[in-house]
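Could you have a look at this structure, given as structure tokens, before my questions?
For this depiction, one protein chain was excluded, whereas all remaining protein chains were kept in their positions.
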Amino acid sequence: MTVSHMVVVDLESGEVVEGRLAPSSNLLTHLALYQAFPQIGGVVHTHSRFATAFAQAGRGILPLGTTHADYFYGEIPCTRELTPAEISGAYEIEMGAVIVERFTDLDPKSIPGALVHGHGPFTWGRDATGAVQNAAALEEIACMATLTLSLAPDTPPIGDALLARHYLRKHGPRSYYGQT
Amino acid sequence: MTVSHMVVVDLESGEVVEGRLAPSSNLLTHLALYQAFPQIGGVVHTHSRFATAFAQAGRGILPLGTTHADYFYGEIPCTRELTPAEISGAYEIEMGAVIVERFTDLDPKSIPGALVHGHGPFTWGRDATGAVQNAAALEEIACMATLTLSLAPDTPPIGDALLARHYLRKHGPRSYYGQT
Amino acid sequence: MTVSHMVVVDLESGEVVEGRLAPSSNLLTHLALYQAFPQIGGVVHTHSRFATAFAQAGRGILPLGTTHADYFYGEIPCTRELTPAEISGAYEIEMGAVIVERFTDLDPKSIPGALVHGHGPFTWGRDATGAVQNAAALEEIACMATLTLSLAPDTPPIGDALLARHYLRKHGPRSYYGQT
Partner (left out) sequence: MTVSHMVVVDLESGEVVEGRLAPSSNLLTHLALYQAFPQIGGVVHTHSRFATAFAQAGRGILPLGTTHADYFYGEIPCTRELTPAEISGAYEIEMGAVIVERFTDLDPKSIPGALVHGHGPFTWGRDATGAVQNAAALEEIACMATLTLSLAPDTPPIGDALLARHYLRKHGPRSYYGQT
């Protein structure tokens, strides 16, 4: 992919502003997320193996360790299934809508990603780089969770204190993790 | 492999038309598929790990997610076992025949691949490139299915509406997926 | 990472002696290990996939084969969970303390690593190179143990004679393994 493959679209209407190709087929899903979560500046969708396996199993990923807590402040949620009517209708818009619906009581800033049931992961971030980093972290977390559950299927999530300590030492005003 | 390793054969008789080496030992299986499925222009056979595991387990791969639906419009079927008589007889021809038999009520255009019981996957396509892409997609789908079943052994296939939406947005006259 | 990213700290106080960046956020865990295990000259912490899965499952790794015995003279232990008070307090120091506590009746020289419950592996060695080698060996051992347990969940550890033979032919005064 080179710059000439990039397409600039209007964030509200989705109309192409610059570029010679069509935008992503999932453009309307991305727009739904940008509109519902105004603090984000990048959205990434992959079919990475382990995260997709959780989406196909219809399961969210519980925080089983501190790697998870370093990036996601709680369960990485899985959406409900779309209804046949939603699927036959404005499918890509509805896919964004079930993600947004799943975040009714969740904070998209501290849980920067979700699994679409039967499909795969979407992640987001402050900018495109952050969204890509979260996609990579999600896949690694999903891999570790799969291995953990193969060793001990009933592994409980880590406690709230450990979850908070790891998330908050990397994120937010009192973070102290890292070398700079 | 270089061009000098390629062998051109007659599509009906299997006789070598050009090239200095012998054709693939599985030539007659390939010819059986070309003859039964006249719309295809390429056949690929691999022993890729995850697809072969399903073949060894004697299990077809149900559509557990949209990655599957993007390439295969339904279960990727597994053939029956060959009989001892078929194995001792014209083995490579019979291997093609059980694939063709398995497609009696299936459309090889929308399900461009099968698993030979106890052996491994064959895929096909409009041309050689398409057949290779389907072989790679099949392996990725088989990997995701293996992971999904390790998380949730009873995962049901996705619904018909989602299967159709994904397959048909990429294939056929009303497809709209992609950037060109 | 280049030399300019390296930071020299005082081994007792942890204060920066040389270098322009902050030391690792887990500095105090490392210092706790250096102080408790005076014979070691290097500590490594990773979130490698398979070792972390055992840590998340809260399970030590039993010696299931000679690969394990070549590097670790017995179970690779998993610590207890930290208490909420330890986590909210001097977390990084307490993480070192639970490792040291776990080694009350173990020899850190012949078992050069541990899993921190819900977190991941720490390994150590005579020097930095040895600690890195032990981290790599631990991950390979954890991978093999995961695969073994998927084939046979009740695999017992190897016997004491085999454990001793392999460990002692590579380590200690009567070692004879290797080409030099």
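A few points about this structure:
Think of it as A, B and C in the order they're written, each chain with its own count starting at 1.
Basically, a contact is a pair of C-beta atoms (placed from the backbone, for glycine too) under 8 Å apart; a residue touches a chain by one contact, two chains touch by 3 or more.
Bear in mind that the values here come from a model prediction, so they are computed numbers and not experimental data.
Every shown chain touched by the omitted chain in the complete complex is listed here: B, C. Considering C:Ser13, C:Thr104 or C:Thr180, the position touching the chain not shown turns out to be C:Thr180 (whole complex). Only one of C:Leu28, C:Leu64 or C:Leu115 touches the absent chain when the whole complex is considered: C:Leu64.
Among C:Val3, C:Ala85 or C:Ala161, only C:Ala161 touches the chain that is left out of the view.
Screening C:Val16, C:Ile93, C:Leu106 or C:Met144 for touch with the missing chain picks out C:Met144. Residues 5, 7, 21-25, 47, 49-50, 52-59, 81-82, 84, 87-88, 91, 118-120, 146, 149-150 of chain B touch the missing chain (whole complex, contact as defined above). One chain of the complex is left out; on chain C, the residues touching it are 64-67, 140, 143-145, 147-148, 150-152, 155, 158-162, 165, 169, 176-180.
We take it that only the chains that are shown with their structure count from here on.
Under the stated contact rule, the graph of chain-to-chain touches is a line, running from one end chain to the other without closing. Think of chain A turning onto chain C: fitted on CA atoms, that turn is 90 degrees, to the nearest 5.
Per-chain CA centroids place chain A at a distance of 33 Å from chain C.
The distance from the centre of chain B to the centre of chain C, each centre being the mean of the chain's C-alpha atoms, comes to 46 Å.
Of all residues in chain A, those that touch two or more other chains are 150.
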